[in-house]
Structures are given as C-alpha cells and as structure tokens.
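Dropping the structure in here first, questions after.
Complex shown without one protein chain; remaining protein chains in place.
Entry: chain A
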Amino acid sequence: MNNKSLAEENYLPNNLANKKEFSLKSFFLQWEWLLILILFLVFIINSILSPYFLDANSLLGATSTFLDKAFIVFPMALIMIMRDIDISVGSTVALSGVVMATVYNSFGFPMEIAILVCLAVGALCGLINGLLIVKFKELSAVIVTLGTMILFRGIAYIILEDQASGNFPDWFNYFGWGTAGNIPFILIAFIIVAIVFTLLLHKTTFGRNVYAIGSNPTASRFSGVSVDKIRVIVFVLAGVMAAVTAIFLASRMGSTRPNVASGYELEVITMAALGGISTVGGKGRMLGTILAVFIIGFLQYGLGLINIPSQTLLIIIGALLILAVATPKLKLPKFLLRK
C-alpha cells in the first residue's frame, strides 16, 4: 500500500465521511460477477451438449444429487476465513452416519433419536478438532485434522466393519429424494442453511470477529476478541454440518457405509476457494461460495448427462481451483485499476 504523504494528509479536512460512496466500478469488479459468468457458461455449454439439460424440473431434481456435501461449505468458509482448515469433515460424515445407522439398527432406538445422536456425534468431532487446535498452538489445523480424519474414519470402520447399514424407515428414505411441489427438500434445507450462515457471517458480531481473527489474530486478541472460543465454535459448526450431510446422504442412498464421503473435504474446500474465500484468511463472502456450489454441482450433473467419465470432472475441478486461487494474484489490466 502506498502511504499518503504527510503534506497530502494535512490538507485533508478533519471531517470524515461516514456514508459510503457508491462506485460503479468497484461494484462490477467483484469476484461474484465472474462466478455468475462462469455459471452462465456452464448452463450454455451444458444445454448445447445435451438437449435434456435445460428443463426446470430436472434442474431442480439435479440439486438433490450434489447438495448434500454443500452444507459443509458454509462452516468451511468460516474456517478458511479464520486462516484454519478442516480436512476431517469427510470422515466426520462417515462416522456420524455410521453411528446413526448403528443406533437405529443395532440398538433399536427410534430414527428421530438416531438423527439427534448423529448431530451430536458431528458436534463432538468438531469439538475435538477445535479444542486440539486451540490447546496445541504449535500444531497447525491441517495436521490436527489430518490426524482426526484418519481417526474418525477408523472408528467408523471399527463400528460397521466393511458393511452397509440401511433399512431405515420409509419417511427417512423419502426425505432425501422427496419434494415439496417441485422443490426437493434438500434444496429447501440448503436455502435455509445458506441464509442462516450468510446472516451469521455478514450481519452479526460473531461474523465480524471471524473476519478479525483471519485478518490479524494477534490484534484481535489484544482487542478483546475471544479468539479461541470462536475458533472452537466454528469447528463445532463444521462437525454439525457434516452430520447434516450424513443424514441427507444416508437418506438418499438408503444406507450408509464407513467409506462414504471420502474426498468430500477436498470438494468442499474447492467450492469455498472458487467462491472467493481467501486461502490466507480474512476475506471472502457467502454469496460467492453459494455460486461456486452451483457451478461445480451443475458442471458435474451436465457432464453426467452426456456420459463424460467422472475422471474428466476431476480435471475440470482441479483447473477451476487453480483458477480461483491464482486469479486474484494476476495483474488486472491498467484501465480497470485506474481511479
């Protein structure tokens, strides 16, 4: 940043504007516009390649195939804004789902209880991550959650070995596929969670503190922000959302196994990074993240329609991720930067 010269500063009146001026250029120079553009491109290319793509009903239905993991994107965005990372979320999905199935099938509890247990297990996994990270400051979040990633998955295998557990009640299975009118339940749930997290990040003191921690943890602590408490809460949220994913996943598949959701952590981190969440903390918005969820989701769905193997998708997602993290570092053309 270039500092103003002393002389220049002295000419300024001691009267500070407290209303933001609207600037058309900075309005359009936002990452979200680029994402909207990409989303449009995905739609256009898909509908050229496949005549079945642009059908309102099938598009709505498509959301239930990719939205399950999208619940984790929101807490992951908070975690990444705080300069942390959580790569154990996929394993948390597996463990909480497996425990839910076991509580229902082996212990004979009602499904409602099993769902609550599932959420509790998710929260506990998040709590373990959070506490380890704030208590052992010398350990980075990536190492701690790498450990718990293996640990949680391992416990899931011990509980269920290499088997599937299903036989859920009909209403539970309907939950994952069912619709209200034409709108899938999962989409409704996603919208609600999206609104809650958007408000949490952008409209509450909690969200402001999350940004503060990510921007300068030391100054935040010195300013009386409860840094450790907030970090733990956010990791617990990640665990709970992983459990929500586990519920929808089990419902859609009709059963669960210890090896589900492997690789979810990377897809989720990709979505958040593509959505403009800074990988060094402090920056990013929920709107971009939501757009990124749909970009990757519809890309996946459209490529599936024209029978493109999923390996190709990996290539595209990888390229998108690199684009997302590299673009902000590129030098913008001069005419865009001029004030």
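Basically, contacts are C-beta pairs under 8 Å (C-beta built on N, C-alpha and C of every residue); 3 or more make two chains touch, one makes a residue touch a chain; residues count from 1.
As a convention for this text, contacts and distances are computed from a predicted model.
Choosing from "Heme exporter protein C", "Sugar ABC transporter ATP-binding protein", "TatD DNase family protein" or "ANTAR domain-containing protein", the protein name stored in UniProt for the chain missing from the display reads "Sugar ABC transporter ATP-binding protein". Here the missing chain is touched by one residue of A:Gln30, A:Thr65, A:Thr179 or A:Ser215, and it is A:Ser215. Touch with the chain that is not drawn comes from one residue among A:Ser58, A:Ser106 or A:Ser226, which is A:Ser226. Set against the missing chain, the residues A:Gly130, A:Gly282 or A:Gly297 yield one that touches it, A:Gly282. Residue positions on chain A in contact with the hidden chain: 1-4, 6, 9-10, 12, 14-21, 203-209, 212, 215-216, 218-226, 282-283, in rising order.
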